[in-house]
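Omission of a single protein chain aside, the complex is shown with its protein chains in their original locations.
Up next, subunit A:
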Amino acid sequence: MRKNPSDPAAPGPRRRRGERIRRIGLPYLLLLPALVLELLVHLVPMVIGIVMSFKELTQFYIRDWGTAPWSGFDNYKVSVDFDAPVGKALLHSFFVTVGFTLLSVGFCWLIGTVAAIYMQDTFRGRGFLRALFLIPYALPVYAAVITWVFMFQHDNGLVNHVLHDQLHLTDKPSFWLIGDNSFYALLIVSVWKGWPFAFLIVMAGLQNIPKELYEAASIDGAGRLQQIRRITLPSLRPVNQVLVLVLFLWTFNDFNTPYVLFGRSAPEAADLISVHIYQASFVTWNFGTGSAMSVLLLLFLLVVTGVYLVFTSRGRKTADV
């Protein structure tokens, strides 16, 4: 290090050594609170969770979980035995979650990006609209979702009133929060709640695109759509890489939305994996199996994230940068 900022006065050698230790120690000291807390709340519990997945942990042992007998891979075998009810239900829940996540992330990204691109120019009411669009994201999950619960009510909800009473699209009022429709109900709520985040991030990303690019393109005679295709979308690639990953992880792990929408037991068609594992753990008091399922979920997310990052980074190197 050529320039040494911490000893401007450069006093005696003893003082300098103290400074040196302080300089090396300081970054660690600054990181310490964050590190300790992340260890305590995330990493240690995760390790405990992995240990628990190898134990036969039922309500009899919950007081002193260390004494629960080891069970080897039994919990995992039960979880992935797709012929037996437990494994079958888990697999079903997994597929529901994958389908739900792909659709939700797709719509959130699409609506957010289109809205952000449309709102790139200044026009009257733009600031107001921007604030308005962020309301679903700003609302606390439970307040927003509970409003949707009211709207999806069978007898006194808005959705049935509009579809059945006003537009006469259905023969009789439908059930939205039980049965097959619950999947669409969950998807609509999730997109409503999630797209403003994509909008926010893409909007921020758009501000980093140099205006000269657009100016040069329009001098060259490129139309609106061409500008979007040739400049906007390629420039957004690095932003999208992170955005889609974050949306994917949040949606896949989402517990709050289905929990408030359906209560403790989700209908089969909308049985997201988080709620499913919660059920398997807290309702049936079978924590060992619940932990094994959580570990499998984590492994799946790790693999998907890893593959995604390798794949998108490689694409990035050849396309831009």
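By our rule, contacts are C-beta pairs under 8 Å (C-beta built on N, C-alpha and C of every residue); 3 or more make two chains touch, one makes a residue touch a chain; residues count from 1.
Here, contacts and distances are computed from a predicted model.
Student: Given that one chain of this complex has been left out, which of "Malonate decarboxylase subunit alpha", "Caa(3)-type oxidase", "Carbohydrate ABC transporter permease" or "tRNA-specific 2-thiouridylase MnmA" is its protein name according to UniProt?
Tutor: From the listed options "Malonate decarboxylase subunit alpha", "Caa(3)-type oxidase", "Carbohydrate ABC transporter permease" or "tRNA-specific 2-thiouridylase MnmA", the omitted chain resolves to "Carbohydrate ABC transporter permease".
Student: Which residue among A:147, A:265 or A:284 touches the omitted chain?
Tutor: In the full complex, the listed residue that touches the missing chain is A:147.
Student: Can you tell me which of A:76, A:262 or A:278 touches the chain that was removed from the display?
Tutor: Final answer for the missing-chain contact: A:278.
Student: Residues on subunit A that touch the omitted chain in the whole complex?
Tutor: That gives, for subunit A, the contact residues 3, 5-6, 8, 24, 26-28, 30-31, 33-35, 37-38, 40-46, 48-49, 52, 65, 111, 114-115, 118-123, 129-144, 146-151, 153, 155-158, 160-161, 165, 192, 200-201, 203-205, 207-208, 211, 214-215, 218, 223-224, 227, 239, 242, 246, 249, 252-253, 255-256, 259-260, 273-274, 277-278, 281-282, 287, 290-291, 294-295, 297-298, 301-302, 305.
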